[in-house]
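One protein chain omitted, others in place.
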Amino acid sequence: MSRVAVVGWASTAALEPDGRNEAELLGPVVDQALGMAGLSGAEVDVVCSAGSEFLNGVVGTVMGAFDALPGWPPRTHSHLEADGAFALYEAWIRLMAGEGGVALACAFGRPSAADPAGVLALQQDPYLVGPLGTGPRHLAALQARAMIDTGRCTERDLAEIAAARRGLDVAALLAMPHVASPLRESDCSAVCAGAAAVVLATEDRVPISCERPAWIVGIDQRMESARIGQRDLTVSTSTRLAADRLGLPGSSIDVLEVHAPFSHQELLVIDALGAGRVGSLNPSGGVLPADPLMASGLVRIGAAADALLRGGAHRAVGHATNGACLQHNLLCLLEGA
Amino acid sequence: MTPERCAVVGIGQTHHASAGRDVTLGGLVREAAERALLDAELGWHEIDALVLGKGPDFMEGVMSPELLLAEALGAVGKPVLRAYTSGNAGGVAASTGVALIAAGQFSRVLVVAFEKQSEASGPGSTLQRLPFEARWQGGTGSLFGAVCREYIHRSGAPPEVGDLAALKDRRNALLNPYAQVRRPDITLEEIAASRPLWDPIRLLHSSPSSDGACAVVLADEPSAARSARPVWVQGSAVRTEPYLSAEHDNVDPRAGAECAASVYRQAGITDPRHELDVAELFVPYSWFEPMVLENVGLADRDGGGWRSVVAGATAIDGALPVNPSGGLLGANPIGAAGLIRFAEAALQVRGDAGDHQVDGVRRALGHAAGGYSNCFAMWVVGAARP
Partner (left out) sequence: MAFAYRRGVGGAESRFLSGLRAGVIRGTRAADGRVLVPPLDHDPATGAPLGDWVTVADLGVVRSWTWVTEPGRGQPLDRPFAFALVRLDGADTALLHVVDVPDEGSMATGMRVRADWRLERVGSITDIRAFVPAGSGDAATIPPAHHDDAGALEVHSAHEVAYRYEPGVVASRFFESLRRRRILGGRCEPCGHTYVPPRPRCPVCATGPMTEVPVPDRGQVSTYTVVHVPSPEGPVDLPYVAAWIRLDGVDVAFPHLLGEVAPEAAAVGQHVEAVWVPDDELAPSWESIRYFRPSDRPDPGTTRQP
């Protein structure tokens, strides 16, 4: 099988609505990613896009994004209702399956819903959980409390993570009220609109201009039960499984980007990876300050690749998640030449 | 870089119905999946990865249903991919499954596609109106009617073409135990007189709304060796083009033509009309049959499609049978419909299509379409290992 590398990426997060639609958010990001890669839209063989109709409130929301994607002449294109990290996984698979030499994985999210959390609640079991109106923050809070009860962390530990990611003062954060105890507003990501794009190329299609392609050593993703009462919420089993498959436990990682929409989840993912050493954790700032839903996981992979593309790092891991309490996790292991 | 060969070793589907009242989403999916595993003689633990194909999440009101379905899919501890895109979701799901095998990552992949669309009321279906759009603009039926009108204008097709194609599919559905709509006493006159919806489309030209699921088990070559009758995937492709484009032709979209050209090329087919023995095509309204025939190169582009229909060439005993299963007019659970076409094509190759089996099938085409005539997925399956 041919090696595949990340050769370019870009992202944007719009914390305030600014009137731009999906294509207007995604278009410049695609241009930037291709520009960084030194490739044109015409050279893209495979496009894997991702988004969420429920969040955007429009059936067929991908149709609106077509203007931003290399679309003519026709080529392989598939669309997922999920985070863009899974679109990248599919793009990687399609390149290795021989469907082309260059792929574009992209994601866009424009939560038009006044209450994105209310929409995310629709991920829950409609038979047994839906009637209770439980939202993602409540479920995450149950997980956070379980970690505190077992002594894995304290509320101060969470505030320190939030402070580090958001550039704020720990004491000030601890003085804020809970939004879903033991979580505070600062422990929860700031959901916003945004877009991301990552360009992949097989070995024979990496442009000369790309001096340091970020080679994908492997991607593994695993799912757990949606029934949180059935799981041990203090361990991210699926992340551990994926980490084992990639040979990560005990290894050295230069850059780790974790998709943790809640502060305590950063600890869970790091524990599950079991890395011997992590050089730099979430140099991008992670997801707490800005969480472009459906693009955040893809941004983590792009940010992890960034360190290799610019030089200065040799081994990076990007993590992405979907579902409440880290139900479904993906790890992408990247290395320089 | 040689892609791994991929074979279909298990096929299953539910008895598609207007409403599956006594089953949850998980129950619906499980039924199809279990049938496919039984057919493949494999246990749940032998499946390495899952692909779930489904239409708009609005239809069931559950966002990312693969999360909810972890146990029903046997997916706990396994990788899962969701396939959507649009109405071709079921076909895209198969294509993703084939890629997972071809990439050499997994040995056995379970692909499941479903829709349980009976439970929604409110704007739970395709194309709702956005506040800045006109009030009469909603509804895909209107768009499809206009596309059929354009085909008639270009090709000179006589009005009975839609009736004839519908009659054929509905008679074929009687031979398919999984079809939802089975009208033993259906006549051409009844179809021609049925209620007009979006001219030229009439009620009996149209597919029903269905709840249903379909599953296939895909395997790499070593795993396929354990199967008595593997059906080989000889070509697989997905193509999309922008629909609001000066280049887009609703009647004969280039994406559809190129998707077909790609699977024929992969399968080593140079004369599809003679080298394919049967085709399962995505025909949500009977007027689409002649259009699709021309678009995928199974009929000449100047009206050869409707002339084939009138001549009976696409009948179950015709020169190139189309939709011996009854097609979408028999059942249309939106997210599953594409995979059902692919699965029916494989059933034909295996000789397992029962009463709707076409004699001597060595190679079959499965076709799925979606969006506004702009998203396509196809595969060619055959008895011969590529």
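A and B label the chains in the order they appear, each numbered from 1.
We adopt the following convention: contacts are C-beta pairs under 8 Å (C-beta built on N, C-alpha and C of every residue); 3 or more make two chains touch, one makes a residue touch a chain.
Quick caveat, the model's predicted, so the values are computed rather than measured.
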**OP:** Provide the residue numbers of chain A that touch the chain removed from this figure.
**Re:** 17, 19-24, 27, 41, 57-58, 66-68, 70-72, 112-115, 118-119, 122, 126-135, 138, 141-143, 145-146, 149, 177-183, 225, 227-230, 233
Subject >> Positions on chain B contacted by the hidden chain, ascending >> reply: 19-24, 26-27, 30, 43-45, 58, 60-61, 70-72, 74, 76-77, 119-124, 128-139, 141-143, 145-150, 153, 195-201, 242, 244-247
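The criterion applied here is as follows: only the chains that are shown with their structure count from here on.
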**OP:** Flag every residue of chain B that touches chain A in the complex, lowest number first.
**Re:** 1-3, 24, 56-58, 60-64, 66-68, 70-71, 75-86, 92, 95-96, 98-100, 102-105, 125-128, 130, 237-245, 247, 254-255, 258-259, 371-372, 375
Original post:
Okay, in this complex, where on chain A does chain B touch?
Top reply: 1-2, 47, 52-54, 58-60, 62-63, 66-67, 69, 71-82, 86, 89-90, 93-94, 96-99, 119-120, 122-127, 202, 220-227, 237-238, 241, 322-323, 327-328
